[in-house]
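Omission of a single protein chain aside, the complex is shown with its protein chains in their original locations.
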Amino acid sequence: MILVKDLSIERSNKKIFENVNLSLGSGKIILLKGKNGSGKTTLLKALLNLIEPSSGAIYWKGKLLKKNLYNFFNHVTYIADRTSSLSNLSVQENIKIWKKFFLSSISNSQVDNILETLKLDIYLDQKVNSLSFGETKKLEFLRLIIENKKIWILDEPLSNLDNESIDVMAQTFEDHRSKEGSIIFSSHQISDINVSEEVLL
Amino acid sequence: MIFLVNPSKFNKVADYVFLPVLILSIILFSIGLIFAFYLSPDDYQQGSTVRIMYVHVPSAWLALLTYVIMSLYSIAGLAFRIPFGFIINTAVAPIGAVFTLICIISGSLWGKPMWGTWWVWDARLTSVAILFIIYVIIIFINLSFENRIVREKVVAIFILVGSVNLPIVKFSVDWWNTLHQPATISKLSKPSIDPSMMTPLIIMTFAFIMMGIAIAILRIKTEIISRKSYLS
Amino acid sequence: MSLRFQRLLLILLTLVIILSAVLLILYNTRENVSYFYTPSEIDKSDIIVNKIIRIGGFVENDSFNKISSGSFKFKITDEKASILVTFEGILPDLFREGQGAVIEGAFVDKNIFNATNVFAKHDENYMPASIKEDLQNTGNWNKKYK
Partner (left out) sequence: MIILKKIISFYYREYKLNLSGFQDILTNIIFFFVSIFIFIFSIGPDKETISSIGIGIVWTLLLLSSTLSLRKFYQDDFENGNLLIMHLNGLSFGFIAILKTFSHFIFVQMPFLLSIPIACILLNIESDKLIYLFYSFALGSFILSCLGSISSSMNLMNQRNFLLGSIIVMIFSVPVIIFSVSIVNLEENFNSLISILFGILLIVFAINPWASGLCLKLSLENN
């Protein structure tokens, strides 16, 4: 679905990476590896049309991404390495806002189930700023389920998570793959997530 | 005319042009000042105070002209992705600010004997004061952003937003009652100024333009160099 | 509709909005952005005493009277109406009969305007003093140069 061809990006005339080729089909999980500053986040942002490539192109369903942008956005969830939940509101209110905002059809019991597996159900009425960093991060992943989109673009999803949560993530990824979804994520730590392709930047 | 949008071509042309322009500006200034102070006649109303005009009017024109140039280069930079436009914007803004300041100060000196006041808040004077502050804000934006790309484009956007002030400056005297008199020289009608006073005015205008170009060349070249060192 | 077409449409819409707004503003500002009022604009029945305003016009010919060393009386006119003005203070160099002037002050009663500041207004015409004499000598002096 997403095809990246000979993508090179330079910022302030400094080359970040050159000639990256990717193809993200359905049921595929791609892991971006590389050290700090190798351009993992930059590549993910380029996939969201936030950064103009200096050469090469990104295609979505055979058309240039730029020409087909809002169609692409209908199919993609992006989670950055920062948390977007509103820290002054409670967990429950955040979930409610997300459900309204993404026009989600997910049922309450489904959300409760996930909260239980993520061990967030006890914090339901607490404000987000009283949660620990790892917990807000887990809360952030709830968006993947609420948005219910085909393509997940995740920036460093595994950092700051304990082993238990990483296992939950791996399970979620596997579920998503079995539903013909595709994932591209960056990470610098080794995990036992079953990926179909690794790209070293 | 490609040198107007291409840094390396500009550098080449500038190297040829700089010295002649500088010399020309010095010559024009000396001729113009001699004309302005000795050879031009007194005005029938204002006496010799009218000589302030030979500084005031050229600087006012150039303050506006500089802003127009910056607006055009901002459009070039934003819409046609010509990075040289941003270089020009950064380099030229302080020159425009200085011209505006000269215009305001000389106008103030002229206003005291003629109108009987240093400053009034009529539409022309207020809009020129705002023009000056807009120039100052442009310089400040240039100073306070760390990210170069963001800074350049924000400056360009601000210049375009601020250009609503230009027609107000130019036409305020025609549209509204102001203490400031309407334009003496306009395209549509015969100038209502005597040739003996028109000559020094034109000489001084060209002297100002040449001086402006000379300083602009220096500033643009330093700007290009500073970016080159940024690249490597 | 392609994205490009939508964008074009939006740009056009923006320009139309801005244009109509500019026209709206220009049409309405003529009477409102005045640094001064002309004497004929001031409605005699509607004068508010002691409210500070500015009046602009020409100093009427043969109306200037020096009451004492620092105190003057003159009329401001725009050839349709005129207003009697008193002023105490220093007049600018350019101030003379037939010359444009803007005065700031307030009406002390329905007929007398007490100026606190007098600004001379000069026009956009510049001419050497010698030429004026020539013109006057040959009788070609045009009165519109005020």
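Of note:
Going by the order they are written in, the chains are A, B and C; count residues from 1 in each one.
Note that contacts are C-beta pairs under 8 Å (C-beta built on N, C-alpha and C of every residue); 3 or more make two chains touch, one makes a residue touch a chain.
Everything numeric here is computed off the predicted structure, so don't read it as measured data.
Every shown chain that the unseen chain touches in the whole complex is listed here: A, B, C.
Touch with the chain that is not drawn comes from one residue among C:L9, C:V22 or C:I67, which is C:V22.
One of B:V68, B:V150 or B:I225 touches the chain omitted from the figure, and that residue is B:V150. For the options A:E18, A:E93 or A:D121, the residue in contact with the chain missing from this view is A:E93. What chain A contributes to its contact with the hidden chain is residues 11, 45, 48, 50-52, 70, 73-74, 76-78, 80, 82-89, 93, 97, 100-103. Listed for chain C, the residues touching the missing chain in the whole complex are 10, 14, 17-18, 20-22, 24-25, 27-29, 31-33. Within the complete assembly, residues 78, 126, 130, 133-134, 137, 140-141, 143-147, 149-151, 153-154, 157-158, 160-161, 164 of chain B touch the chain that is not shown.
Operating definition for what follows: only the chains that are shown with their structure count from here on.
The distance from the centre of chain B to the centre of chain C, with each centre set as the mean of the Cα atoms, comes to 28 Å.
Inter-chain centre distance (chain A to chain C, centres taken as mean C-alpha positions): 67 Å.
Note on chain placement: the centre of chain A and the centre of chain B lie 51 Å apart, centres being C-alpha means.
Chain A has no residue in contact with two or more other chains.
Looking at the complex, you find that chain C touches chain B at residues 26, 29-30, 33-38, 56, 90-95, 99, 102, 117-132, 145.
Chain B contributes residues 40-47, 49-50, 53, 113-117, 120-123, 175-179, 181-184, 192-194, 196-197 to its touches with chain C in the complex.
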